[in-house]
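Got a structure here, written out as structure tokens. Questions coming.
Excluded from the complex is one protein chain; the other protein chains are retained at their positions.
We call the chains A, B and C, going by the order they appear; numbering starts again at 1 in every chain.
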Amino acid sequence: MTGTDTTNGLTTSTLESGIQELDQVVIRFAGDSGDGMQLTGDQFTRTTALMGNDIATFPDFPAEIRAPAGTLPGVSAFQLRFSSFDIHTPGDAPDVLVAMNPAALKAHIGQLKKNGILLLNTASFKPLDLKKATYTVDPRTDGSLDGYRVIEIDLTARTREALTESDLDNRGKDRCKNMYALGILYWLFQREVEPTQKALALKFAKKPAIVEANLKAMAAGHAYAETVEIFQVSYTVAPAKMPAGTYRNIMGNQALCLGLVAASNQGNVPLFLGSYPITPASDVLHQLSGYKNHGVVTFQAEDEIAAVCAAIGASYTGRLGITSTSGPGVALKAEAIGLAIMAELPLIVLNIQRAGPSTGMPTKTQQADLLQAMYGRNGESPMVVIACSTAADAFEVGYEAVRIATKYMVPVMVLSDGYIANGSEPWKLPDVDALPKIEVNYAPEGKPDEKFKPYERNPETLARPWAKPGTKGLVHRIGGLEKQDITGNISYDPDNHQHMIDTRADKVARVANDLPPLVPIGEKSGDVLVLGWGSPRGAITAAVTRLQEQGHKISCAFLRHLNPLPNDLEALMRSFKKVVLPELNKGQLASMLRAKYLIDVKSYSQVNGQPFQSHAVEDYMRNVLQEVK
Amino acid sequence: MTGTDTTNGLTTSTLESGIQELDQVVIRFAGDSGDGMQLTGDQFTRTTALMGNDIATFPDFPAEIRAPAGTLPGVSAFQLRFSSFDIHTPGDAPDVLVAMNPAALKAHIGQLKKNGILLLNTASFKPLDLKKATYTVDPRTDGSLDGYRVIEIDLTARTREALTESDLDNRGKDRCKNMYALGILYWLFQREVEPTQKALALKFAKKPAIVEANLKAMAAGHAYAETVEIFQVSYTVAPAKMPAGTYRNIMGNQALCLGLVAASNQGNVPLFLGSYPITPASDVLHQLSGYKNHGVVTFQAEDEIAAVCAAIGASYTGRLGITSTSGPGVALKAEAIGLAIMAELPLIVLNIQRAGPSTGMPTKTQQADLLQAMYGRNGESPMVVIACSTAADAFEVGYEAVRIATKYMVPVMVLSDGYIANGSEPWKLPDVDALPKIEVNYAPEGKPDEKFKPYERNPETLARPWAKPGTKGLVHRIGGLEKQDITGNISYDPDNHQHMIDTRADKVARVANDLPPLVPIGEKSGDVLVLGWGSPRGAITAAVTRLQEQGHKISCAFLRHLNPLPNDLEALMRSFKKVVLPELNKGQLASMLRAKYLIDVKSYSQVNGQPFQSHAVEDYMRNVLQEVK
Amino acid sequence: MSSVEHPKLTKKDFKSDQDVRWCPGCGDYAILNSVQTAFADLGKKLHETVIISGIGCSSRFPYYMDTYGFHTIHGRAPALATGVKLSNPELDVWVVTGDGDAMSIGGNHFIHTMRRNVGLKILLFNNRIYGLTKGQFSPTSPQGKVTKSSPLGSVDYPFAPIALALGAGGTFVARAVDILGPHLQSMVKQADSHNGTSMIEIYQNCNIFNDGAFTGFTDKGARDERILYLEHQKPLLFGANKDKGIAFDAHFRPFIVEGDDLGKAYVWDETSDTPAPAMALATMDEEVFPVPIGVFRRQDKPNFEYAVKQQVETAVANNKQSIKDLIYAGEIWDVK
Partner (left out) sequence: MSSVEHPKLTKKDFKSDQDVRWCPGCGDYAILNSVQTAFADLGKKLHETVIISGIGCSSRFPYYMDTYGFHTIHGRAPALATGVKLSNPELDVWVVTGDGDAMSIGGNHFIHTMRRNVGLKILLFNNRIYGLTKGQFSPTSPQGKVTKSSPLGSVDYPFAPIALALGAGGTFVARAVDILGPHLQSMVKQADSHNGTSMIEIYQNCNIFNDGAFTGFTDKGARDERILYLEHQKPLLFGANKDKGIAFDAHFRPFIVEGDDLGKAYVWDETSDTPAPAMALATMDEEVFPVPIGVFRRQDKPNFEYAVKQQVETAVANNKQSIKDLIYAGEIWDVK
């Protein structure tokens, strides 16, 4: 049986000396912000990736401010799913929930699968803990946990026991209890412990006492699980049959940065990042600030406006200007992006979207900034918009952004979101030597007595020359006022203005000439076409593949390029009875497609700060399929 | 014969003692920026309005910076059209062109009607003047003015002659030559001179020598025209049969401000304007700064962001916050507008649009900021959008903005444009006592021991209470983070977020419940419906009325409310074979309608910084009518 | 209202019902506590008090005060608060902001508020780091600071917020420290009594991302030697036994005096005609000199909202006009 992209609890399996084989598992670690759940999840993920499973993760941390310990707003969670087959999402409901305190239990028990394993740290179920979690009755006593395989362990006591010989004080020891829990899970799922041992040694290299304590706690947890036989069996998940190659586990912001740097290297065009920190985009600034050894210049500006303006200044100078932010920052950059459009300079704007409007819910995900990307500027100011759909995909999208910006001399908006940025997945590393060519041409020195024409265009791309200050014979002036085509002089001539308005639009439209054909998953015609863009890709793929296996005439296709849209999109849409578009917004791309093609695209909208659940998508599409018939 | 909304040159007329009667005239004054053409046009307009004609004007001044005297970029023009019937536009081609120098001639001769009157100031046709205007040959000598009724006068010499007794130096005297020209035209079109005499006396009250010189020059021009018989006849235009009432000539920015102040007075809600100067919106700031005696507080902020934030602060405090700007300024305000949407506070954003993108052509008109108004913010941040279509209409739109903002506790974007802002027309003054009611309710003092619920909503409008700081018992906190409905506490709950996203959208949608029915000009069904919004209204009305007179089944309707759209719009659209939408953008409203209704709305787009010419609209629609048949 | 109805509120009355959500150990707690204490001492009323903040850890402040509050957007609190104050000058308006919020993205509104002398009381929580976004250097971080966004050390020179406020024309400029409660409370009270813009820079420890930024002079052991308390019309003395002082040479360069020279210590005048002495103190090298806290400058000058209000009131009084007068103005004519 090929795995289907959904989990079935921990029940289907082949027995072998107490070890059951599963094709996939979903684990959720939940605890207080201070309990180290992100670290724990991260270690499990790395180990599991190294063991060859396919894997997808979903960290879900609380609002920006650390909430008081033990309360619901302070709960931090990390979900990961690993499998022996190709998966697309971190899973909907977990098979295993580790709840480090009552608040974590309360926040997450609702999603645990029936008969799922629930690991509780009894040390934190004192009356005050329960009260902080707004429990009036201890949930372990009121039957509400019936139907789960509850495992109660006093992790704090066990950990302290394991660390009696450690020099750490009790607070320090207690910090190791997540490793104790990890040890238990490592036994339960037959994970190797070496990668974590190495990683911790590296992470706390300067604090050997802490390394030792963590490793001891992990070993103790592992031994405890093995010896005490709290579990009847342990499980294993065979490596996934992934395409041959070298892999690395990667998060979206990381991959995006690598794509940008790789393209910069390919095109021999040095990068400049102007940025101002904002959740969930700050990691792009952090990451690229670490690539100074690749010649990347990063500038933490005083605000988003200065950040984008500095990037435009850099592009004017012949570097490729990039600016990274999230929605509210894009709003502030709008005026300057208009300038870049007018100046016809390359520029890359990275919008790692978060839940809006306004400050909204900064740590939650959403894809509601598409129409802002399209129209969020004064006047007719068309801009290329592309989007990444998974962590690994972000590499290619970063690369593509550089290609388009430099080939067409245009600003490019790249849309990602918090889910992609922070989620991780195994990434099949590209053959660096086979990366697509990026050719960047700067205008050569001018001839004496020939006036340089800054708006003389490449007939194919309509790109104007990229003339670096410092080059002899190319002195010229540009700016935000309308300018005469070819000469670049200021012009208020009505016909010229119309021509320039049309030309700027045409330049963006021509980007579509470069695009590869759309390749749907499934047949090229049928009952329902599910279109998608951005992070819902995983949930849609999972849902559609399952429906296809059930024999439905449903296909799906994903758009990386949102402006311009691919030339073959319309024909594809018209080959299906119905087109449905799930989006984490109120139907933004759907409305663009409806306006452009007059096709009755059905919007499936969810705007609650959460990613789509593949089961919900599946159910929705099943209904649509029914209606179509 | 009822006048049709187009001019036929100065030929059709009834004779009477050398005075011919016309039903309309279009005059264009053109000269150097320093020649006082705007003042001249303005005086002609006022006088003519007082004489009971209908009138429409179109000032067209050069780019922001004063260009060198005598050059093409320095030409300033003022077109006005007056008539004995109801007109909608300042006319396409002028019957009379006054050209104060060769540059003015060169820039405008192309539009003068065949056989039109061309008044030239010969004093400024010296070789250097011709060169500055890039003429290589004197156009008076090369036959290029054949076919016009050319009248050459050395206005400078004549004016100096008339002012020999004046104490002014020659520079001062020369400044009066526009009044000499005005005197000529006043005779030609039988205008009264008293209003101008009074106006000048007032304007230069502190400089009697200047008043005297100007009046003398005007009288001399008048006498000259009468005596020298340069014209065979003079003309008159009977008063228009306008609805009974009291009239005043008004420009768009003025009317908008009056609407705001009137509504503020009606609703007893004091106004606060936070603004930063920008063309063509600055006059709103100037105007409202002059209304301090109506309790209006105006604040010239350090930038657009501070301006809108201060306005939000004012609204928070119980004043009605307004901010005025143009497109680039709206871009800067986007983030803060999102805050107002989240805080659910009233706010009025006035966008007096200009030609973009970026700095664009600041003195030219365009209506390309509609999609920015709709979508130019991060996240799902729906906002009410309304637009004014003529100078006089701006009064009602300003009034309506206040009504909506305070009734629904929402930000309202008002779109106007440079054409409306600077154009003028006679305005039938409203009966102040009969203005629609505006009821503003502030939350009353809270009851002790009852916690105030800042997001408890009015069930009809979904408005939350307007709780003024300073009121006892209402202390509460708001902000840009997502909040729980009713309590207003910060909430990251997915269901609540979805609910609030939906509620904010619903609140905007409910504004449609208040709207009066759409009343098309013409039948309610037929071949073609021309929809319009904003300043093209005049050109569309003129074109459609003419086509109707020619028997075509064409109607037109105008949208003041762009978000939400009127509930009866869809039915109206579906009653015609074809819907066409002329817009000074690339089809922005058209795309909104296509997306929403899946109706194949045809966009008629012009983006050249100029208003539509009614004849062009007429020709376009005639083609569409043909296609439909 | 009779005073019976309004007994003086206590510190507890200023606490809202929301859980305080700063990291345990954060300096913000101490500041919150001092502000609540000072507000109670000042006899403030809940409903007349408005607290406006931007975005940052510090900017969560309004949620914890049972007054009117507005948690706005990043950097814009002074601008929004200016609108509040102009609309209703009677309100008691406080701005809470961070070093990123006020000095980085909000720098422009900050300096213009100072310039205009709007009657806002600004509490600038300076932890020399971006807390909320998890630890990037801020415009007040020292050069060389290693953070997530400056892995090789920041190359930026920092602002001296006091100097910036002085350069912008600030009329009440002071500094306090989170953990020196009574002094901070006294600063809050003095800020309160000032009629124009008051700005207090409050050194605040972010124990998660910039722990110990100020311990060099705020630690119990170091304090006496390293903190210089500015006191109006008192000489600039410091040290456990006030045995050291700060004097200025003819070029207004500071130097330390001791022993027999102690009498040369400069007598502080916070109301000086010129901002030069305050500027000299504000730019003193923290490594070499003690760190001044207290009032750097206090200058009485009519505030902005008062001038705006007066202009409106005078216009209303001098030129009463009905709406009808306004609309039926200029050249009007009748059509029958």
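FYI, contacts are C-beta pairs under 8 Å (C-beta built on N, C-alpha and C of every residue); 3 or more make two chains touch, one makes a residue touch a chain.
Predicted model only: the values in this text are computed from it and were never measured.
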Checklist entry - Among the chains present, which touch the one that was left out? => result A, B, C
Checklist outcome for this item: Out of A:158, A:319, A:403 or A:561, the sole contact with the unshown chain comes from A:319
Checklist outcome for this item: Touching the hidden chain, out of A:223, A:478, A:505 or A:521, is A:478
Item to check | Hidden-chain contact residue, picked from the options B:18, B:68 or B:147 | outcome: B:68
Item to check | Given A:147, A:208 or A:245, the one touching the chain that is not displayed | outcome: A:245
Checklist outcome for this item: Filtering B:203, B:286 or B:524 for touch with the omitted chain leaves B:286
Checklist entry - In the whole complex, what residues of subunit A lie against the chain that is missing from view? => result 46, 49-50, 52, 195, 239, 242-249, 258, 261-262, 265, 270, 272, 274, 291-297, 299, 301-303, 305-306, 309-314, 316-319, 321, 335-336, 338-339, 343, 428-430, 432, 468-481, 489-490
Item to check | Contact footprint on subunit B, counting only the chain that is left out | outcome: 63-69, 71, 73, 276-279, 282, 285-286, 289-290, 292, 298, 300, 302-304, 328, 358-359
Checklist entry - Contacts of subunit C with the missing chain: which residues? => result 104-108, 111-112, 115-117, 139, 152-153, 155-160, 163-169, 248, 251-254, 269, 272-277, 279-280, 283, 301, 304, 307-308, 311, 314-315
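The rule we apply is simple: only the chains that are shown with their structure count from here on.
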Checklist outcome for this item: Distance between the CA centroids of subunit A and subunit C (whole Å) is 40
Checklist entry - When the centre of a chain is set as the mean of its C-alpha atoms, what distance in Å lies between subunit A and subunit B? => result 47
Item to check | Chain centre separation (subunit B, subunit C; CA means) in Å | outcome: 45
Checklist entry - Residues of subunit B that touch two or more other chains: which are they? => result 335, 338-339, 343, 479-481, 490
Checklist entry - When you check subunit C against every other chain, which residues touch at least two of them? => result 55, 73
